[in-house]
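Below is one structure; the comments refer to it alone.
The complex is shown incomplete by one protein chain, all other protein chains being positioned as in the whole.
What follows is subunit A.
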Amino acid sequence: MAADLAYDALADPVRREILSVLAERDELSAGELSSYIRRVGRTAVSSHLRVLRTAGLIAERRTGRFRYYSVDPTGPVQDVIRELQELFQGSLDAAKVAVENGATAVAVDRERPGRRAM
């Protein structure tokens, strides 16, 4: 199944880095992506993109002579990664709201451990 291929694809650190970069941005061209991935050259990035695309981890869109890449929104691995990413982002969004609405740590009594779940 696709997951097996996906794990093979994820076995390489450069490919994981590419996915991390794409997970944070909607869509990047191969050239833009290369500027984020410093440790290998543009040709190597292209071949890694091919492996990721074959594994169903990323989607490719062509416009004229440019190719744009994004995380494949339909892949199960991507679902999991994206949801986890959203989970972390959601926690920061909640922290922002709490801070800006005036939550402070002063009101909490740390000496009474029974008050909160561990």
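FYI, a residue touches a chain if its C-beta (ideal position, glycine included) is under 8 Å from a C-beta of that chain, and two chains touch if they have at least 3 such contacts; residues count from 1.
Simple rule for what comes next: contacts and distances are computed from a predicted model.
Asker: Given the options "Sugar ABC transporter permease", "Ferrous iron transport protein B", "Cytochrome c-type biogenesis protein CcmE" or "Substrate-binding protein", say which is the protein name UniProt records for the missing chain.
Answerer: "Substrate-binding protein"
Asker: Taking the full complex into account, what residues of subunit A touch the chain not shown?
Answerer: Missing-chain contacts on subunit A: residues 1, 3-4, 7, 10-11, 13, 16, 19-20, 23-24, 76-77, 79-81, 83-85, 87-96, 98-100, 103-105, 107-108, 110-118.
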